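What you see is the complex with one protein chain gone and the rest in place.
Going in written order, the chains are labelled A, B and C, and every chain counts its residues from 1.
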Amino acid sequence: MLQGFTYPLTPQGKSTLNPPPPWSYSADFLNIEFWSHPAAVAALLPPGLEPDPSANGHGNALFYDWQFSGDNEAYLAPARYQYREFFILVDALYEGKPVASCPSIFVDNDAAMARGWTQGYPKRLGQVFQTRYDAATGKAGPALAPGSKFAGSLTASGQRLAEALVTLQEPVTDLSLLRQRPIVTLLHYPRLAADKQDKPALHELVENVPHDLKIEQAWIGEGSLTLPVCRGEEISDLAPVRSGKGIRASMAYVVDDLKTLKDLRK
Amino acid sequence: MLQGFTYPLTPQGKSTLNPPPPWSYSADFLNIEFWSHPAAVAALLPPGLEPDPSANGHGNALFYDWQFSGDNEAYLAPARYQYREFFILVDALYEGKPVASCPSIFVDNDAAMARGWTQGYPKRLGQVFQTRYDAATGKAGPALAPGSKFAGSLTASGQRLAEALVTLQEPVTDLSLLRQRPIVTLLHYPRLAADKQDKPALHELVENVPHDLKIEQAWIGEGSLTLPVCRGEEISDLAPVRSGKGIRASMAYVVDDLKTLKDLRK
Amino acid sequence: MLQGFTYPLTPQGKSTLNPPPPWSYSADFLNIEFWSHPAAVAALLPPGLEPDPSANGHGNALFYDWQFSGDNEAYLAPARYQYREFFILVDALYEGKPVASCPSIFVDNDAAMARGWTQGYPKRLGQVFQTRYDAATGKAGPALAPGSKFAGSLTASGQRLAEALVTLQEPVTDLSLLRQRPIVTLLHYPRLAADKQDKPALHELVENVPHDLKIEQAWIGEGSLTLPVCRGEEISDLAPVRSGKGIRASMAYVVDDLKTLKDLRK
Partner (left out) sequence: MLQGFTYPLTPQGKSTLNPPPPWSYSADFLNIEFWSHPAAVAALLPPGLEPDPSANGHGNALFYDWQFSGDNEAYLAPARYQYREFFILVDALYEGKPVASCPSIFVDNDAAMARGWTQGYPKRLGQVFQTRYDAATGKAGPALAPGSKFAGSLTASGQRLAEALVTLQEPVTDLSLLRQRPIVTLLHYPRLAADKQDKPALHELVENVPHDLKIEQAWIGEGSLTLPVCRGEEISDLAPVRSGKGIRASMAYVVDDLKTLKDLRK
C-alpha cells in the first residue's frame, strides 16, 4: 500500500509533500486593509458567492512568515516546511452571510502550495518578504513601538505584484479588530482528458474551518497597499482606491478539516 | 465567468498557472538507464500495475531543460514557463502490457508542477541542472563528440537526491534505442474534509498520450546514476545496482489529452 | 598553504568559488541595440572614460545562458558553475579610442559574481531568462527562422528591471555586425576601515582581454528593450529612446588576463 496525503505516494509515506492533517501553523504577519472598485471585486467572485453591498470593495492583503508542522516534527526540517505567503481576501456574501473570498495567493514552498490546493486556495509560487522586527536595538529593523514601519513585498514570475507598508500606532486592545470573516474558496481541479477539459473533477464552494486560532503581540496603525499593473497578471484589477488600517502581529492555528458548501458542477 | 485551466481562475484567465491545452514542449535531455532491486520497484508501483518480471528492476532517469508553450506565445515569458525537470521511470505491466511507472519527479516551476498534477505526475519542486554543450569550442562544456561527458543533478528541500553522468560514444542510428514505454501514472487528489481524508477525490490509473514526438541530435554512450540516502526521502530505495546506457538528445512533443485506464476507488 | 583564487581559501582549494584562470565560457545570447539619452550615458561613465560624441547614447543589452568551466571539468558541476547573465554596454572613449563601458550587470550564480568582480564588472544577483529555441518542432519555442521571436527578462531584488524582444530576420553573413568594442570597466574594491572608507583598495580603469572568441549560428533582426522605473534602482536612467538591431547567436571565449589602463587613486 502506498502512503502519503499529497503527491508523491510511496511505501513508507516519507517522500510525500505533506504529512496527513492536522496541520499546525504559526507566523508573524502584516495585514493591510484596502478598498478596490466594487465592480473589480464582483468580477472575480466564484459562482455561489455574491458581492457584499455593504463592503464597497473592501478587502485585506496579508503577508505571512510561516512555520508549519504536522504531528511528525516537520518543524525540524525548515528547508522543507518553512515558508512565506501573500494573499488577498475580499468581502463577499454566501447565502447572505458575510464571508471572505481569496482571489490571489502566493507561497515560496511546494508543500504549502499542495496543501493550499486541497483547501481551494489558488496558490502560485512567489517570493514574499516582510520586514523582521529588531527586538534588541531597533536599528536594523523596527521595534514594536509607535511610528515603527514594516514593509511587505511580493514577486511572482519575476514581476513585483504587490508592495505594502504598515506604520504602527498602538497595541491592539480591542480584539474585535482582529476578527476575520470565514474564508470561502473555490475548490477546483481540472481534467486533462480531451473530452473533459470543461468538466473539472472538482468545482465546489468550500469553507475553511481552522481552529485554535491565537493572536499575540498585535499592533495596529496605518496600512498602505500597491498592486502595480504587470504583464499577464490580473491582480492589479484590485488596485486599491484607498488603504485603511494596518496590523502587525503573530498568530497560530490548526487545520484538519474542510467544509463543502456547494458542488458547483450540479 | 471565471477563466483558467489550473488555479487561479480570473475574469480574463491571464493569471492562471497554465493556458488550456494543447501544451507544447521542447527540451535537451539526458537519459540514464539503470537497474534497481526488483523488490524496490515492485514496492512503489501503484495499484493496478504489476512488476514486469522480464525487467529485473530496469528503469530510466531523465534530466530535461524545457521550453514550454501554450497556443498563447507563452515562450515569450520564459521567467514564467521555462523550466527544468528530473524524473524516474520504472518498467511495469498493465494488464500484461509493458508500461512505465513514474514514482519520482521534480521541477523548478509552479506551472509545470500544476500541469504535472493533472497528468498524474507526483511532482515536487527541485533544482535540476544538466551540463550545457559548447558548440563553439568544446572548452567551457562538452561538444557532441565521442568521449564527451554531460552531468545532471537534482536537489530538493536542500538535499542532493540524484547525480548522473552520460559519456557519449556515437550518434544514435538505430532509433528503436530511443523508444519509450507508454507512461502510466496514478492520478491522485486527496480530500481534506475530516471524514474523507481516506477517500480521495481522484484515484485513477491514467495513461499519458503525448503526440508529435520528435527526437533530434541523439547521441548514445554510457550512463551512470547515483541516488544517495537522504533524510525524509525514499528515492534512494531505487539506488541502482548497476547503470546501463546513457543518451543525450533534444526532443519535442505535444500534450492535449489523458486516458483513464481504471478508477481505483471502485 | 591555503589554496583558491577567490574566496574561500582552503588547504586543497576545492571549496573556492572559482578555479584559477583560464576560464572558459560558452553561451546562447540575445543582443539588443538601443539608444539612451546621451546625458544619461555620460553621467555614469567612470573617471577616465569620455562620452563618445558619435555614439549619440548608443548601447547594447545582452542576455546570456552560460556554461562555464575551468581546466578542472567544472562543467560537470552545473549546479555550481552554470549561470545566466544580463548586462548593458554603452559606447565611450578611452583616450580617444572607442570602448564600451558596463554600468549594469546581473548574474544568478555566486561564482560568476566573484569572477566578475575581479574583472571590474559591477555584478549583482538577478534572475535572468531568455527563450530557448525549439529545434525540433518550433511549437514550444521559436525555430531559428525569419519572424521567430525570442524574449529576455531580468529581475533583481524582486523587481523586473529589464525586458527585451528579438525578432529574427536572417542569418548574419556580414560578421562585422557582431564586432564589439573592447570592454573597459572600473575595478573597484572598497575599504571598510573607518578612516579609509573613501580610499578604496582598488580604483582602476581596466580593459577586459578575452580571447579565442567564436560566434556561431548568428541571426539578426529587430530588437526591442524596456528598462522600467524601479524603486531604489538607476538602470532606468538608460531607458531607450529607441531600439535598433537584435541578434540571437551562440558564442564562446576564454578569459585569463586583465589589463590595467589607469590607477584612478593617484
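Definition applied: a contact is a pair of C-beta atoms (placed from the backbone, for glycine too) under 8 Å apart; a residue touches a chain by one contact, two chains touch by 3 or more.
From a predicted model like this one, the values you see are computed outputs, not experimental measurements.
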(message) List the neighbours, among the chains on screen, of the chain that has been left out.
(response) A, B, C
(message) Touching residues of subunit A against the unshown chain: what are they?
(response) 24-26, 65-69, 73, 75-79, 82, 127, 129-137, 139-142, 149, 151-153, 155, 165, 212, 214-217, 250-252, 254
(request) In the full complex, which bits of subunit B touch the chain not displayed? Write them out. (result) 127, 129, 153, 155, 158-160, 163, 230-231
(message) I need the residue numbers on subunit C that touch the omitted chain, in ascending order.
(response) 2, 5-12, 14-15, 17, 20-21, 43-44, 46-47, 77, 79-80, 103-105, 109-110, 113, 117-119, 122-125, 157-158, 186, 188-194, 197, 201-202, 231-235, 237, 255-260
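Just so it is clear, only the chains that are shown with their structure count from here on.
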(request) Please compute the C-alpha centroid of subunit A, do the same for subunit C, then give the distance between them in whole Å. (result) 39
(message) Quick check on subunit C: which residues sit in contact with 2+ other chains?
(response) 127, 129, 153, 155
